[in-house]
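For this view, one protein chain was removed and the others were kept in their places.
Coming up: chain A.
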């Protein structure tokens, strides 16, 4: 029998969570030879791009995170905003550059918070992936199972009948299954499965479209639909909760849309609210985009938009209620939970320690971490910043030597000048 390959660090998923983890290890001096990534995708942003494209968040449209949430830059400086302003300066577009700089100085006032365009993020990830030799660590495949050996190491089987052994495993397998609603008579489609064919059908036939959900996806879809003529849009928003959180601070509302710039209040991303939680913070919310609000207000005036508390008879339904939050909705996690009887959090994610480690699987010298979507850690784990935060936490847990300020400056200069590690 051929000898099974053994590595020190193995990340399964190969999406944003994996990328941030591997990038962090590489920056801290781990060789690409000691790292493996199992993923069906070559590009770390492929899954994210598929979801974004489906809801109409194409490469020129702006995402939701702030300038410093840079999955391609461990330091978060320069943020995407400053980089964009410098690019505009290079292209001699001085007014655009000045506007960006003013926006960054005054945000969130006057011009609102800055968010990067999706295409800028993809391009930046592409550059960093090359710099850290991402593809040299990559094994294209689909992980099936994880088994813990008596000595603490882990065997991962992938694709048909391949396997690999690792001492430190990192899981970041993205979201679970898309939620499916029981269909009424109308045609129903999930927002993340939208294609041009379905949209063209809506355009052609006209009528009423019911949009379920109140997150970014629902916001984008409503905006897109309002551009079609002959169509009425109804948003299904069932419950209306108090707009105050445990601090007594009020969340903005527009009709029954919850408005907040980021998925969680900004201080939950590594600031003073990072150890706090409130059910209101994590509920789906829309961004306070003035143009979007104006568009919806005009549509209400024209009788083309309404909010309903109960499902209505519609010609088409687009479900934007997202993914199942429970880890069991993901095949790999589901098997793992059953096999090792892993403890879960109340919302069904896998319970972890402070360093994102699945304690039930760790031993003295070996670790399994889980980050990204579906990780059980409270706070905005399912975000670019969350993926970097998790990577930082695992670093501390693994006793990888942290950089002193000179090493950090040197490593940053390498990043800035795009020098390989």
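Here is the rule we go by: contacts are C-beta pairs under 8 Å (C-beta built on N, C-alpha and C of every residue); 3 or more make two chains touch, one makes a residue touch a chain; residues count from 1.
The definition used in the following text is that contacts and distances are computed from a predicted model.
From the set "Phosphatidate cytidylyltransferase", "Cytochrome c peroxidase", "Formate dehydrogenase beta subunit" or "Putative oxidoreductase, 2Fe-2S subunit", the protein name that UniProt assigns to the chain left out of the figure is "Phosphatidate cytidylyltransferase". Only one residue in the set A:260, A:287 or A:349 touches the chain that does not appear here, and it is A:260.
Within chain A, the residues in touch with the undisplayed chain are 68, 74-77, 104-109, 247, 249-252, 260-262, 265-274, 388-389, 392-393, 402-403, 405, 408-409, 412.
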